[in-house]
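Let me give you the structure first, and then I'll get to my questions.
A single protein chain has been removed from this complex, and every other one stays in its place.
Letters A and B name the chains as they come in the text, with residue numbers starting at 1 for each one.
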Amino acid sequence: MSVAERTVEIAPAPDRLPRLLTETAAKWVSLAEHRRRAGPIPRVGRRPRIDIIDAAGRAGLRGKGGGAFPTGQKMEAVAAGPGRPVVLVNGAEGEPASGKDKLLLTRAPNLVLDGAQIAAAAIGAREVIVCVDRHANGALASVRRALSERAAAEPASVPVRLVGVPSHYVSGEETALVRWLSGGDAKPTTPPKPYERGVGGRPTLVDNVETLAHLAQIVRWGPTWFRSVGTRSEPGSTLLTVSGAVGRPGVYEVPMGASLARVLQRAGAIDGEVSAVLVGGYFGTWLSAEQSATAHLSRADLVRFGGDLGPGVVVALPRDACGVVEAARVVSWLAASTAGQCGSCMHGLASLAESAGAVARGRARRDAAMQLLRWAEQIEGRGACRLPDGAARFLRSSLATFQHEFDRHLRGAHCPEQRHVLPLPNPARDTWR
Amino acid sequence: MMLIAATAPKALWYLTRGAGVVTLLLLTATVVLGAVTSVRWSSPQWPRFVIEWLHRNVSLVVLMFLAIHVASAVIDGFVPLRWVDAVVPFSSAYKPLWVGLGAVALDLLVAVVVTSLVRVRIGYRTWRVVHWTAYACWPVALVHSIGSGSDTAHGWILVVDGLVVVGALAAVGWRAAGRSPAGVLGPGTGGR
Partner (left out) sequence: MTLRLRVDPIVCDGHGVCAELFPERVSLDDWGYPIVDSDAIGRDLLDHARRAVAACPVLALRLERA
């Protein structure tokens, strides 16, 4: 009998959205209240690994941190490794335009922690580590509070440790977190990957906080329920952080495959005011206004624009902003965000940033576009993490989407006093340790 | 060598000193080549791999001349030196301090060379730590040569000493100034 069929319904399964973000106001939901709504962590059968991993697989749950790796498969791989596994809850959220993880941890920490307990049961872990950006005070406080309530009321569960991690862009990468937890800098490493050897040399399941929240609900209400929204190949709901030229920026929960135009409308975008939409964050791709009119938020649909949902970031670029200037800003920021470990990435991004900056100022060489593309190709796949790959993709997409503006800039135009839209925090605001 | 010792007593002594001087010169060359490797200097006639190859192989020639230097000193009965005095520092009857320093330099050099030969097995970090002792090995060898030589005051020895000191200091100074960063070649100018 599957896990879902054994559960006792306390509250009925949500029949529509929101599923994760049911709490709209910033008020504390106590553990007792959470249990009333979501029930206890379901009692799993004698074979928790098989039941939970099977449920995740049948539900088609994929990671929500950007990689979209099938969650069931990942749990299986970790469980198969040597040594007692560890669950690492990734709430680092280094992507500047993303706020969904912090919000989820603030509004629904118990849902995430339930998911972590379930994942621990599935892989046989006896330790859960929750990693949160150490500057995210709201999320940290919320998790701390939830943990103390749980420690008092549900002491039999797997012990959970909360840590505040450096807020660098690449520090949320799974190998970087593992290295930091082992006493090193929060910088990515080369293989082995955490699922084989992670914290303390043990197989480590690194999952995004949203993934675990979905897992908790899947195990509670079943794969069929999970699949009742979304598309056949990409089921369920997903969290998006929408910002930019919208009247109501924030985190929205939408079904997978939702129409981008409708999401923007819901967030208060004004028709005709948006010139392009960045989907997927700074590793992502731009959609022109025409493209975003027909695009759907799923990997299957975004792939035709060479894009990806990534960690669910959507930024609408207003008409009075300049795509070239924004692209140059992002590339400079990515260049300043490297861990400084891999020569081709460090030097490559520095060259790209310099050249893109020159283009934005109207002072570029004639062959700047060719040079940018050449360098983008050279750095791809040659770092220890995906930063150079993401930067290359973003740059290529910028060149394609803003081709007209790039041509103008290459002929000497520049945009004085341009409004800066994309959020780019100072990379030097934290140490690596 | 025993025959030479019997027939021409002074010959072995000259051999010891001669081999010692050559050892010091070649050791200096090795240090200089090592520094050139570190600062990544190269030219079309002197590619990086040639400089590296020279560094490695000259160090082996150093070992060879060092062996002649030690063997001739021990076999020649002129001064009381045992084989063990060459590896255990400060244990000799003759000039224990100066000969002892030679033993120190020898021990360090052997450690550097052996670890370099098995570098792939012991890993980069371990290898590097031992290799740094080369910076101690060279001055110790120099001091040994000045202190234990019997003709230190002679002109040509001074010239040699002067040369090696200048050479080594220049190399180390260049190394300390930092290597030409890879990026300074600039984008678009090609790999070299």
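The rule is short, and it goes like this: contacts are C-beta pairs under 8 Å (C-beta built on N, C-alpha and C of every residue); 3 or more make two chains touch, one makes a residue touch a chain.
Quick caveat, the model's predicted, so the values are computed rather than measured.
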Among A:C342, A:A369 or A:L399, the residue in touch with the chain that has been omitted: A:C342
Chain not shown: contacting residue from A:A364, A:A384 or A:C415: A:A384
Residues of subunit B (touch criterion as defined above) contacting the omitted chain: 37, 40, 47-49, 52-53, 119-120, 123-124, 127, 182-183, 185, 187-192
Contact set of subunit A toward the excluded chain (per top definition): 189-190, 341-345, 347-348, 351, 374-375, 378-379, 382-384
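Here is the rule we use: only the chains that are shown with their structure count from here on.
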Averaged-CA centre spacing for the pair subunit B and subunit A, given as whole angstrom: 56
